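Rest of the complex left out; these chains stay put.
Naming follows writing order (A and B), and every chain is counted from residue 1.
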Amino acid sequence: MQEMDAAQLAPQLTEDDPQLQAILEAIVYITDEPLTAQQIAAAIEQPIDKVKRLLDQLVADYGKPEHGLSIREVAGGYKMATKAEHHEAVRAFVKKLTPPMKLSLPALETLAVIAYKQPVTTPEIMEIRGVQGAGVLKTLLDRKLIAEAGRKDVVGRPLTYKTTKEFLVQFGLKDLKELPTLKEFEELGRLELVEESQPETVSENPPAENA
Amino acid sequence: MSSPLNFHLEQYDGPLDLLLDLIRKQEINIYDIPIARITQQYLEYMQKAAEMDIELSAEFVYMAATLIHIKSRMLLPRDPELDKLLPEEDPRQELVDRLLEHERFKSAAEMLQQKRVVEEAVWSNPQIAQFRAEDDDPGLAVTLFDLVKTFQSVMDRAKHRPVYEIGTEEVSVPDMIRYLRGVFEQERGPVSARELFERQRSRRAMICLFLALLELVKLQAVGLTQQDSFGEIGLKRLKGFEAAFAGGETLSAIEQGYN
């Protein structure tokens, strides 16, 4: 059916594609939050397939090295930004912009635990990190990198936490699935270890990975 | 024994970090930790930290106890017959699991760090503001956390406000004068008399409020306004407001009058 529609509309489509692509470019340029192809398609009342195709075309076009801008898929949506490789030249012009926010290592570790184990409670986070105190949670909440995710059905009904869309945006992730699995980290660690001594009995079952 | 760590006394975020550092720096096979050696080095670190007045948290002590416990279990001879029946887990197993788990998350944190570095080199310049109508107020995007935080700040503000507990049977006219003073110190525009009365939780409080208002009107500290007949009665502070409360004499005079 799709094909038939496409065939019926073909001449018209072909004709207004550059026009539509121009509109999509303008839209991606002005929006502050990454918008999904669905959102854009619904708002401009165009078939999702076509919108998606043209957006991907834009992503590819801006990917070329002669462009200093890029359109990337972040947090499930499309977003325009400068390319990282030109940061030095661009930085000279953006001094007035807010300084990037720094996160301490404890904050990053806590964020990593939440990203992989969500929804996760404070005691669980402390257990993995091996330290008491979850002070960085407030920082992460303030920055909107994490949010509350209901209560866990155990004694005390502790609050759980999850990462937010802002987290995806700030870390340039398309979605959570884009995060490497924890297992991959383990393998990296093992490769680093010069394989002179074979792991002994203990290593039979590496701890289950619960990403 | 010389220590593998140059004890400039690195600050470790917790005992797991310290242990991992000991293991990785000496290229020890994590699946076969020489527990006696590691325990000794661990205790050495704690010792040095104590000498340098670095306060280690309780987890460090707890981990020391765990290490010593594992060490003693490793030293105990095992009954070969019992082992066949009930093969005992390596006493180090649980610790190894925790260390590996912790290390994975450290790697994950590093990965996030790297991603941030890239994002920090990238700027965007959204122009949506130019296309938004002036009347739609962007306001605040709201999360549950914002809600709690807001409530917390409202409560804090309430705590630091000179508000008098009202609604108790103890309330008196001077109490109400003080209460009204607080209201009009914050509010310069007209205050609805009806709303003020609605806030009172007892008949006595309402009567006291009424008498207090009369006192303030008499002192020309507060004036009554009414837009149209039978309309809302508004209360507004007048020029005499400051003078009425200056020195505190007026208040104490009224206080005496009612006591």
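In the analysis below, contacts are C-beta pairs under 8 Å (C-beta built on N, C-alpha and C of every residue); 3 or more make two chains touch, one makes a residue touch a chain.
The shown structure was predicted, so the numbers you read here are calculated from the model rather than taken from an experiment.
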Can you write the chain counts for the whole complex as a formula in the shown labels?
-> A x2, B x1
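Following the convention adopted for this analysis, only the chains that are shown with their structure count from here on.
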Taking each chain's centre as the mean position of its Cα atoms, how many Å separate chain A from chain B?
-> 28
Chain A - residues contacting chain B, complex = 29-32, 79-85, 87, 90, 94, 97, 100, 103, 105-106, 108-109, 111-113, 115-116, 128-132, 141-142, 144, 147-148, 164, 170-173, 179-180, 182, 185-186, 188-189, 193-194, 197, 199-203, 206-207, 209
Interface residues, chain B side, partner chain A - complex = 13-17, 27, 29-32, 57-59, 63, 90, 92-93, 96-98, 100-113, 115-116, 118-124, 126-128, 130-131, 143-145
